[in-house]
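Read through the structure below, which is laid out as structure tokens, and then see the notes.
What you see is the complex with one protein chain gone and the rest in place.
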Amino acid sequence: MKSVNIGELARALDARSWGDLTLPVTGAAEPASTGPVGPEGGMIAMAMSPKYADALQPGSMAILAEGMDPEVYGLKAAIFAPRPRLLMAGLTRAFDPGLDIAPGIHPSAIVDPSARIGEGVAIAPLAVIGANVRIGAGSRIAAHVSIGRDSVLGENCVIHPGARIAHGVKAGDRLIMQPGSSIGGDGFSFVTPEESGIEEIRRTLGPRADIHAQHWTRIHSLGGVELGDDIELGANSTIDRGTIRATRIGSGTKIDNLVQIGHNVEIGTDCLLCGLVGVAGSSRIGDRVVLAGQVGVSDNIVIGDDVIAGGATKIFSRVPAGRVILGHPAVKMETQMEIQKAMRRLPRFAQQLAKLQETVTRLLEKG
Amino acid sequence: MKSVNIGELARALDARSWGDLTLPVTGAAEPASTGPVGPEGGMIAMAMSPKYADALQPGSMAILAEGMDPEVYGLKAAIFAPRPRLLMAGLTRAFDPGLDIAPGIHPSAIVDPSARIGEGVAIAPLAVIGANVRIGAGSRIAAHVSIGRDSVLGENCVIHPGARIAHGVKAGDRLIMQPGSSIGGDGFSFVTPEESGIEEIRRTLGPRADIHAQHWTRIHSLGGVELGDDIELGANSTIDRGTIRATRIGSGTKIDNLVQIGHNVEIGTDCLLCGLVGVAGSSRIGDRVVLAGQVGVSDNIVIGDDVIAGGATKIFSRVPAGRVILGHPAVKMETQMEIQKAMRRLPRFAQQLAKLQETVTRLLEKG
Partner (left out) sequence: MKSVNIGELARALDARSWGDLTLPVTGAAEPASTGPVGPEGGMIAMAMSPKYADALQPGSMAILAEGMDPEVYGLKAAIFAPRPRLLMAGLTRAFDPGLDIAPGIHPSAIVDPSARIGEGVAIAPLAVIGANVRIGAGSRIAAHVSIGRDSVLGENCVIHPGARIAHGVKAGDRLIMQPGSSIGGDGFSFVTPEESGIEEIRRTLGPRADIHAQHWTRIHSLGGVELGDDIELGANSTIDRGTIRATRIGSGTKIDNLVQIGHNVEIGTDCLLCGLVGVAGSSRIGDRVVLAGQVGVSDNIVIGDDVIAGGATKIFSRVPAGRVILGHPAVKMETQMEIQKAMRRLPRFAQQLAKLQETVTRLLEKG
């Protein structure tokens, strides 16, 4: 959407409009970065709350919350946003110029002759595409991306510079991989000839009989990674391949930067995993689960549908569906709030308890 | 191991076998993905516990735990696994096709003429090898890997796509670097002209006399990184070079994805560091130490041999050898279990304490 007038923009956003709808809109900005526009149009101010509207200048175009009056601000035209964040989605999509890759396959890219490249695919300089790879129509592969043999990408995927797809990865349509993200590295899976210290303490919950030297033997990863449609993987995030079966992530799940997904993990649909989250091997996460930043999930854990875990929650055991959790270790959010309140008063408790003991001792002596 | 019959496979795994040992095995899978085989063989089912065995179909081949009866499941042939995870190591190694790099040096790779490349080394498209680099026999360097001047790799290393080795790194044999991992970035080391706020609070444990603006001056990293044999580094993990001496990691130590190892750190042999672990500068970690996911180790800490730290443990001070620790901050695992139990009861404690105070006050008034 290179050139659009405010009326067309409102229709594209499915939003109500007001004023001179013929004015061209070239982009969107904060009110402080916009000003009065002439017939050639210009930037539209994003003033979806009265507190932002103070910076609006008369004669400008703006997006307002429902209920705000464009005449009060002396606007030339306006679009109304009943749910501002939702309108932001449409608006930013309309003006996103996207990744700059020329159409076709750049001559410096190295594409195996056996690869099947769909219609309208763009492959940037110095990308490397392995044997039997399939890339769906309309996908765009940026500079320095590598894709290993037998991997499959659906249609309209966008793979940013330096992203890594190993061999045997199957992805659906519209996968977005941010720079440096990695799908299909080997799982972290090792074994010792006899019971290891970790196995022992999981059994005993602490005590160890005797400690002796052992080397780690590698368990190789033969499983791949299977991704649904509409998945996004943030910059430098990593998803490991499975051991025997594939690591699996459901459609619509969005993963932020620097997130680690271990081998054999299964994640449902429409989840959000924020920055620096770690999910250890073989854990299973339901649909619509939200894990805020730095959340940790132990291995072999089951997390039900619709669970929401607040920032830095550390999850060591099963979480039932629908639960809202917080803390280290994770407990119900309400419980955590009470624990935190009590913890801050803990030093005072200690004093009060000591004093009470003294008083009771005196009472006993008296008695 | 492309084509192998079940008898040969059992011998390779040093495991007991049963049934028609001439059947060819083409790979391993979960029971649900396998079925009856004819004389041409097929996939062997991994059913190392009775709960997985329910999905076995008569006429198939399977790996069973010791004590399970292949005739009960109507199998054609079986291999017995006395320690299933250990057998997994051999089995997955047998069927891992490995990284797909053609033999020799790809013409698009840029290899400095002074580099010494061992026999049988494979270098993939668009790799960049610097001056005086040495790569040991049989090593495989994937696409988009860069290796800086004077670095040395031992034999049979596998460096996955986009991994980064800076200058002056010395690695032993069989190093595995997963995609995007980095060895030899500069340490994070800065100094202010006068005492900084951090130095001050480390001295005072909190209070600050006066706060004033200061700029950070960079301490450059002249030390390299020295790695023993059989080390693995996970996807997008990072190991910084030392300041004067090298950062050092002992043989057999395995490091998962998104792990940060600071400058001057020394790590012993046969350790496991799981995803998102951070070890700050100049800390020393003994042999056979296990740090679970998201563990943090402060700078200049010493951790003894055979320490095991549970998930998200935060280590701020010395840990004696053999200790099993957990929590934020780290305490003995048993202590942490008690603390957590008590913490969950903390809000109730607060109520009980308040009530008790009331009661005692009344008792006192009566008395």
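So that you can tell them apart, the chains are marked A and B in the order they are listed, and the count of residues begins at 1 in each.
The rule we apply is simple: contacts are C-beta pairs under 8 Å (C-beta built on N, C-alpha and C of every residue); 3 or more make two chains touch, one makes a residue touch a chain.
Just so you know, these numbers come straight off a predicted model, no measurement behind them.
Listed residues B:Arg11, B:Arg245 or B:Arg318: the one in touch with the omitted chain is B:Arg245. Summary of contacts with the chain left out: across B:Ala12, B:Ala115 or B:Leu356, the touching residue is B:Leu356. Among B:Pro31, B:Gly154, B:Gly228 or B:Gly296, the one in contact with the hidden chain is B:Gly296. Touch with the hidden chain on the side of subunit A covers residues 27-30, 33, 46, 83, 85-86, 88-89, 92-93, 95-97, 99-100, 108, 124-126, 142-144, 160-162, 176, 178-180, 230, 232, 234-236, 252, 254, 256-258, 270, 272, 274-276, 287-288, 290, 292-294, 306, 308, 311-312, 322, 324, 328, 332-334, 337, 340, 343-344, 346-347, 349-350, 353, 356-357, 360, 363-364, 367.
Residues 110, 126, 128, 130-131, 144, 146, 148-149, 162, 164, 166-167, 180, 182, 185-186, 188, 190-194, 197-198, 201, 205-208, 211, 213-222, 236-238, 240, 243-245, 258, 260, 262, 276, 278, 280, 294, 296, 298, 314, 316, 328-329, 331, 335, 338-339, 341-343, 345-346, 349, 352-353, 356, 359-360, 363, 366 are the ones on subunit B that touch the missing chain.
One rule holds in what follows: only the chains that are shown with their structure count from here on.
In whole angstrom, the spacing between the mean C-alpha positions of subunit A and subunit B is 23.
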